[in-house]
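The complex appears here minus one protein chain, its other protein chains still in place.
Letters A, B, C and D name the chains as they come in the text, with residue numbers starting at 1 for each one.
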Amino acid sequence: NIPTGTRKVNLTSWHHDKGQANLSNMTFSDGKLIVNQDGFYYLYANICFRHHETSGNLTKRGLQLMVYMTKTNLKIRRSEVLMKGGSTKYWSGNSEFHFYSVNIGGFLKLKTGDMISIQVSNPLLLDSSQEATYFGAFKVRDLD
Amino acid sequence: NIPTGTRKVNLTSWHHDKGQANLSNMTFSDGKLIVNQDGFYYLYANICFRHHETSGNLTKRGLQLMVYMTKTNLKIRRSEVLMKGGSTKYWSGNSEFHFYSVNIGGFLKLKTGDMISIQVSNPLLLDSSQEATYFGAFKVRDLD
Amino acid sequence: NIPTGTRKVNLTSWHHDKGQANLSNMTFSDGKLIVNQDGFYYLYANICFRHHETSGNLTKRGLQLMVYMTKTNLKIRRSEVLMKGGSTKYWSGNSEFHFYSVNIGGFLKLKTGDMISIQVSNPLLLDSSQEATYFGAFKVRDLD
Amino acid sequence: PEFALPQVLGSALSLQSTLPCESEQHYEYSGRCCKKCEPGKYMSAKCTETSDSVCQPCGPNEYMDVWNEEDKCLLHKICDQGKALKEVNPGNSTFQRQCACTTGYHWNEDCDCCQRNTICAPGFGIGHPVQQDKDTRCMPCPRGYFSEVASSTDECKSWTNNMLMVLSFLHLTGTNKILYVLI
Partner (left out) sequence: PEFALPQVLGSALSLQSTLPCESEQHYEYSGRCCKKCEPGKYMSAKCTETSDSVCQPCGPNEYMDVWNEEDKCLLHKICDQGKALKEVNPGNSTFQRQCACTTGYHWNEDCDCCQRNTICAPGFGIGHPVQQDKDTRCMPCPRGYFSEVASSTDECKSWTNNMLMVLSFLHLTGTNKILYVLI
């Protein structure tokens, strides 16, 4: 069975230049978006989870399908969850396919060197197509 | 009964100038937003589904309530799903009202002539009030 | 038991300058964001609901976990729901923890003096940590 | 400030007491006191030093129920049958459309939906007046009345007219025992 309680996992294998992925004025390394310019940014993520009965039964316990966007600030060696979203789910056996998507977004102050990364629960259930699971950031304006 | 698996339907009848709807620097025709200027845009959609027992029973099978945002590029006569979101749902008969909303959003490169449209599953379950179901785009900056 | 049908409540106690909260070029008073400059703004909110069995049983009826973003226009003494999102939920007793997040966002025209506020159903179930429940707005550009 | 503070009643003389422009039907703009647009219209152009405000009628499915400076009318809401709502007043360009829940349901502000009316248990009947779109009020049947059903629409029935019913009931079944009930 697919373990429901798999540990919260850091997602590192993102496309950053293929398909709809784009990167400019930010650096991408080891699954993290690194800020090059202080400013106010709009950060967002969309994560889709799915399960098909052909992948085996889910354990009877409920699932908690979650996404966390984390900021790592090397100067104070601190990681902080910026935003989170998700839902507990009861994906019973009698339906052949289950699907759930969560979207988070917010306008936040970022400094040069800040690193943005995504963690999810139950990575085995991820729908990793590019239109389903993605995250990003764009600078809206300078700091005051 | 309301068929659960109704085909994915293209939504065309949007208000573009009444109530909260607005249109500037983009063209709206036949339910599609047409891009007039190359650039990086933030695209978003919010879709609400609802069912009241007075509208009849839903079939026992689960529902899959989905939204898809599609880009059509006439030059290469190609349509591509940019973003998707939604959830499988088990709306049982014993509750008089069911409701579910899905939100998707993302920062994408668009070119003049690109056409953005929205498809949903189960259109009969749409809550079409303006604060419930809407979509849009705004240009954030020029291409590099 | 936690009453499911608690009245829609206006959320007023937001941090506006602590932690990740920020405020510039807008005024915050009595839980409302007040617009100081006409323009097109992107408005967003993320609300998390949670229930742990140690807080007592939820009544058997379903829950409807909703967020509403409202604009109050003093000139015409009118309040209007700009955006809404949420889901009906059936949080049964046999699981120790339930969680659900909803995200809404949209690009809207706002005028000086417009006041933006958030209402939710079931405020007792709110997860009030800063990464879970927040709302905001940023100006994208001037009116045409 | 966007709008001037209302004059305090009985305020003492002020040197240059100009009548306040800002009122229900007027607004101050480019140094002039101009007329707002009447209900049913929106302001397509504000006044200038040389021209008055320009007002246009609301389009179909729109309304504006106050004097205003808005650049657009408000959109009528939808009486969504899919939410068990029906239209009770279509509204017009100066009056907002009104919806109500179909019979047996009432609008619940909390869930923004039509919720089933409360079912009155046996021994209770619905209270009067029955208001559309409001939940049933169950009242215990007073002396001389009864209700033997659980219902969200039935009132308490008085014993008297039920005596006949009981008799007819008996008659129907052919047994001639008469129920003696202490009134």
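FYI, a contact is a pair of C-beta atoms (placed from the backbone, for glycine too) under 8 Å apart; a residue touches a chain by one contact, two chains touch by 3 or more.
Owing to the predicted nature of the structure, the values given are computational and were not obtained by experimental measurement.
A.B. asks: Can you work out which residue in C:32, C:51, C:71 or C:89 touches the chain that's missing from view?
C.D. replies: Candidates C:32, C:51, C:71 or C:89; residue touching the omitted chain: C:51.
A.B. asks: Of the residues A:19, A:56 or A:113, which one touches the chain left out of the display?
C.D. replies: A:113
A.B. asks: Which positions on subunit A touch the chain that was left off?
C.D. replies: Residue positions of subunit A that touch the missing chain: 5-8, 64, 66, 68, 73-78, 80, 84, 88, 112-113, 121-122.
A.B. asks: Would you write out the residues of subunit C that touch the absent chain, in ascending order?
C.D. replies: Interface residues of subunit C facing the absent chain: 15, 18-20, 50-55, 96-97, 99, 124-125, 127-130.
The rule we apply is simple: only the chains that are shown with their structure count from here on.
A.B. asks: Going by the touch criterion at the top, tell me which pair is linked by more C-beta contacts: B-D or C-D.
C.D. replies: Between the chain pairs B-D and C-D, B-D carries more contacts.
A.B. asks: I'd like to verify one number: the distance from the centre of subunit B to the centre of subunit C, where each centre is the average of its C-alpha atoms, in whole angstrom.
C.D. replies: That gives a centre separation of 22 Å.
A.B. asks: Roughly how many whole angstrom separate the Cα centroids of subunit C and subunit D?
C.D. replies: Roughly 26 Å separates the two chain centres.
A.B. asks: Touching two or more other chains, which residues of subunit B qualify?
C.D. replies: Those would be 20, 42, 97, 99, 103, 105, 140.
A.B. asks: Hey, what residues on subunit D touch two or more of the other chains?
C.D. replies: 74, 111, 113
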